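All protein chains of the complex are present and in place, except for one that has been dropped.
Presenting chain A:
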């Protein structure tokens, strides 16, 4: 029998997030030919994004376009999603493992009385079974799991599954009516966008990360310049965050974020186990540290022993030349 798969799309900064296309790709890896895929997109004045999304799947795009959906509010967004869950009675719901997906997924799972596998990094079919690989202890270990009962909710870690390509037969776009809930228990009063225009840390292909060796808030400036040249994002170790050199939102590690970029440049980071858990799956690791004995060099592909305040600006200049 045909089954329904749902992807809850995510719009950030007026753009479709890459992880939505990765979630679509994840479904195409596991679904049968006669299964249906529906993507739900919520926001305000998002028809062009819905259009773009429709080019990536053969199925349906449900669009909830309403003033009240402009700013993300779990309660309001979930009202719309619940409506879709009731209509489609899905076999599985896929989301990105992002600030939004991490919040909506358990709401959906509780509503469907479903199991949920969070932060999935790869999916494969093995005979009749679908195997999901996910990290434990932020990537110090991994487990392979399967669903054993009932509907399924899955969140996909950004940057790990290839994004769905465009398809020949575009999805049908269906505009859905949306009536906001009459009374709200939670109201988003204000949003301060600090990350606008910046590359998202978990989705960045290149991460330039600073530790205690960065020494101050200003010390992060050369790192930001290098990240800008490489179209990357800036991260930090717990040491740098605890010392107040940067926002906790930048922290990479077992507490904080896990990143898996193509290139990870660790500047003035010694390499505590708790930090390594958050970045050891990066493709290429580069370490810059004054201390030749720093543990980070034991796992780096390339190491430069030297003062980051000398090395990082040199690197920025050299990359500028190379990329020119």
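We take it that contacts are C-beta pairs under 8 Å (C-beta built on N, C-alpha and C of every residue); 3 or more make two chains touch, one makes a residue touch a chain; residues count from 1.
By definition in this document, contacts and distances are computed from a predicted model.
From the set "Electron transfer flavoprotein subunit beta", "4Fe-4S dicluster domain-containing protein", "Enoyl-CoA hydratase-related protein" or "Phosphate transport system permease protein", the protein name that UniProt assigns to the chain left out of the figure is "Electron transfer flavoprotein subunit beta".
Of the options A:37, A:63, A:223 or A:241, the residue whose C-beta touches the omitted chain is A:241. From the options A:24, A:81 or A:285, the residue with contact to the unseen chain in the full assembly is A:285.
Although one chain is not drawn, the whole complex shows that of A:5, A:94, A:245 or A:297 it is A:297 that touches it. Listed here are the chain A residues that touch the chain not shown: 71-75, 98-100, 102-103, 105-107, 109-111, 113-119, 131, 135-150, 185-196, 198, 200-202, 205-206, 230-231, 241, 247-251, 253-256, 262-263, 272-274, 277, 280-281, 283-286, 292, 297-306, 310-311, 314-315, 318-319, 322-323.
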